[in-house]
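First up is the structure itself, then whatever we jot down about it.
A single protein chain has been removed from this complex, and every other one stays in its place.
In order of appearance the chains are A and B, and numbering begins at 1 in each one.
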Amino acid sequence: MADDLVLEMQGIRKEFPGVVANDDVSFDVRRGEVHALLGENGAGKSTLMNILYGLYRPDAGEIRLNGKSVSFSSARDAIDAGIGMVHQHFMLIPVMTVAENVVLGTEPVRSGVILDEPAAAKRVSDMARSLHFAVDPKALVEDISVGQQQRVEIMKALYRNADLLILDEPTAVLTPQEASDLFEILRTLRREGISIIFISHKLNEVLDIADRITVLRRGKTIETVPRKGATEASLARAMVGRDVLLRVEKEPAQPGDVLLTVQDLHVRDDREIEKVRGVSFDVRAGEIVGIAGVDGNGQTELIDALTGLQRIESGKVSIAGRELSHPNARTALDSGIGHIPEDRQRRGLVLEFSIAENIALHDYAKPPTARAGWLFPRRMVDRARTLIREFDVRGGGPFTRAGSLSGGNQQKLVAAREIDRDPKVLIAAQPTRGLDVGAIEYLHRRLVTERDEGRAILLVSLELDEILSLSDRILVMYEGEIVGEHTGEVSEEAIGLEMLGGRERTAA
Amino acid sequence: MTDPGPSPSPEQAAEASTLASRLAVKQRAGGIAVPIATVLLAFFMGGVVVAATQHSVHKGLIAYRDIFNGAGLNWIFHPTTNLLDISAYNLSQTLLQTSTLILTGLAVAFAFRCGMFNIGGQGQYFMGLFVANWIGVSLVGVNSLAHILLALSLGTLAGAVWAGIAGVLKATVGAHEVISTIMLNWIAFWFGSWLFGDGGPLQNTTQPTVPISGQVVPGARLPDFWGVQGFQGVHIGVFIALAALVVFWALLNRTTLGYEVKAVGFNPDAAAYGGINVRKNLIRAMAISGAFAGLAGAIDMLGGTTNYQFGTLDIPFSQVGFLGIAVALLGRNTALGTLLGALLFGGLLFGTTHGLNSGAVIQPELAGNLTYMIEGLVVLFVGADVLILYVWNTPRRLLRRRAKPATSTAQLPA
Partner (left out) sequence: MSTSWTARLDNPLSARLRDAAITGYLGIFLGAFAAFLAIPPIEARTITWPILIGIVAMLLGVWTIARGRRRLGWGAFAAGLLGIGLGVLATYSSTDNLNQAFDATLVAQTFGLATPLIFGAMAGIFSERSGVVNIGLEGMMLMGAFWGIYGADKGGTWVVGLLVGAAAGGLIALVYAFFAIQLRSDQIVGGTGVNLLSVGITGYFFVQLYHNAPVPNGVSLLPDVNLPGMGNFLDGAIGNLSILTWAGFALVIVTYLVLFKTPIGLRIRACGEHPRAADTVGINVYAIRYSCVVLSGILVAIGGVYLSEGPQGNGTFIFNMSNGQGFIALAAVIFGNWRPAGAFGAALLFGFSSALALRLQIYSPQAGTLFRMLPYVLTLVAVAGVIGRTVAPAADGKPYVRQ
């Protein structure tokens, strides 16, 4: 069986300015197996697969498909060679139908020029049936569910006769039910002899579906193991390189007065869909409350409502006892809320502004920075200098363009600005996304410090580790409601279960 | 579990997604060298056209020399104060043209800083001109200073309102300001044709068959400070334009309004997050932008560049609003850059249209169109991100290549 290799990648190297994404990576896939590629964010999994799919060219190394050496210069080459890819961010056109999306590029024609729509629709429904799911070929992609969209992506690959299918973090956007449906489909495909590469950083899934697992870390192959005998702990150790779970050192919380009260909050998003459905909780001075949940369960809309960026449909929000009625961004900020937004480049900073100008982003119109509309840049610069020193922001001075700082320093800049405003309530959304370990440690320690200073901190994060590590109290949000509250020690499984709606996942 | 961090994309330098930030990137990449190179390239290409059509490279060069003289720049080498001397006269007219272009350039530049493309400078200019004409002709016997101030301020206001319409449309219903300002240009065009045409409300009363406005009364005319009054001397509008440059700079860099405008231009999301009212600023920026252009029109009306009158037949030939686009883009939307760009195009415009004497190698009409070609080329080149970044990054690239021997099939992304 070892000779029946459908794919071999040997010694692959790929470098980008400043980072070696793949460093002498070797990896192979047997025919008809599900092979998981496991690793943390930035380990090099996506890069490797993009190389395989012809979107990047490797700096060094060899790829062999069915024993023959190949070199792809475009996705078309890879497709023609029988490789199909389901990307993490779907390559589907929302305003076109399922059938149009599937046949794009290899359309069936009638009389040479006319697009044969009925034939396309038929092929799509035939394919769907053989995979045991139903989809309307004439439905617009924007109108079907995310799980169905993913199946359309799979059909796209199969339509082009792929016998090697690459799935990049496929369950990132799925509900648990959809994920298990997906695994059923994968098992069906495996039975048909199609080989599957499954990229993930979720240990439990990998153990569920994979036949063999390859672990990548920092661009290098660490090990390739069969599923039998692998455990979550052994895989985690390989992924991270040390025994896991970095927990922040902190004293137990000493909660004081209630500083943030949220009562029966209802918020709709821009499409008029209710995303926050009657949420109530409070946060006291001197405690960190963490909200855990899968992305898209209303956390974003909750924060937007609290910070005045989204309209509150009904419910009450109070800061230190004073009600915040119909807040816009300015009134929310002036009432004692600090907000470290989840997308620092889009929301938190004006990258073209200097550090000093960014520090002034909320308070540029107030004395001493400005008086009666007239701006005093010197004051902005002075304040910036102080904060740069205090928060150890590296990469430049007050006049440096914010865009030239590294991610970690940008986030420190945002945190510096927010904390310096002396907020009563500090909301941190995804504060360590995309940061290196050093910056993460700094921010975590800083949040604890601010907690000890008596601020009420509301932490929203998609990384369960971060929530578990930092929070004094954990709330779990699912489909717009708080479905669980925990203080003290609690297991990852319990929270994980609540995050998924508390429903039992039906295994294969 | 969404984005696995920033993928190592070599395109990060060009990642900027708002108009204002893209233009700012261009400004950083290359400093002043790039605008100069752009101009030289545009002039070169224009020269090629002239040489090709005149069938002589020599003539091409001479054409530029004639334009140079036409702009009065030869005065620098033989200065006189007698305005009757041709080069002095040409220079004076170039200065007048420049001051108009400063203002229309500032109009475009200010809007760009807020991320908007104001192509409506021509229409806003017209509105300022029409209103100034109305005030300048109608009120008689009013104190001169008050008359001038009234005409100028109402003209400025007219331009502000005209641009403000586009601003409101953008802020409320998201209408793209490019289309709406262009449409407003044409509406102003026909409005003017109606105003000064046969039977129109502002048509002059002395010659009922000529579609031309009344003449601005002497009391409302801008005084000259160089030259004989009434003989197309250089009027104080020049100082107003220079003052406008200072106002522009101060607004953007020393007021909270400027801070907001820039923030909205660079990143509306972050601006909103910071508490800034994005819609209000879009409208404000367009209104201020239009104010500059309207002021330009008012000054031209009261300054006598068209003999204190304006006719429907003058309308199609006025292009100062559009030249303002090239001026602003060339000047990278800064005050100093606008000044330099205005000088360049002012010289070019006057030098080609009126300054050429009959002995010139190239006809004035031809030369006038040469200006538009050069202008078009400049605007076209200015928009090219990658070209500039590519050139800017060349030294860095060469260093990298020299440091690491190339071993592979590495491809720089297209």
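Simple rule for what comes next: a residue touches a chain if its C-beta (ideal position, glycine included) is under 8 Å from a C-beta of that chain, and two chains touch if they have at least 3 such contacts.
All values reported here derive from a predicted model rather than from experimental measurement.
Student: Sort through A:G39, A:G61 or A:G147 and give me the one touching the missing partner chain.
Tutor: Residue touching the absent chain, from the options given: A:G147.
Student: Which is it among A:L5, A:V20 or A:M96 that touches the chain not included here?
Tutor: If we include the chain that is not displayed, A:M96 is the one touching it.
Student: Among A:R191, A:R271 or A:R322, single out the residue that touches the unshown chain.
Tutor: Of all options in A:R191, A:R271 or A:R322, contact with the hidden chain holds for A:R271.
Student: On subunit A, where is the contact patch with the chain that was removed from view?
Tutor: Missing-chain contacts on subunit A: residues 53, 55-56, 74-76, 79-80, 85, 87, 91-96, 100-101, 104-107, 109, 113-115, 142-147, 156, 160, 173-175, 177-178, 271-273, 296, 479.
Student: For the chain that got dropped from the picture, name the residues of subunit B it touches.
Tutor: Contacting residues on subunit B, toward the hidden partner: 9-11, 14, 19, 22-23, 49, 53, 117, 119, 169, 173-176, 178-180, 182-187, 190-191, 193-194, 197-200, 316, 322, 325-326, 329, 363, 365-366, 368-387, 413-414.
Convention: only the chains that are shown with their structure count from here on.
Student: Between subunit A and subunit B, what's the gap in Å when you average each chain's C-alpha atoms?
Tutor: 46
Student: Which residues of subunit A touch subunit B in the complex?
Tutor: Going by the criterion above, the answer is residues 13, 15-19, 21, 41-42, 46-47, 57-60, 71, 88, 169, 172, 294-295, 307, 309, 328-330, 333-334, 339, 341, 346-353, 357, 360-362, 364-365, 370, 373-375, 377, 407, 433-434, 462.
Student: Residue numbers of subunit B touching subunit A in their complex, please.
Tutor: Counting only subunit B, the residues touching subunit A are 1-10, 16, 20-21, 24, 253-260, 262-263, 266-267, 269-276, 407-411.
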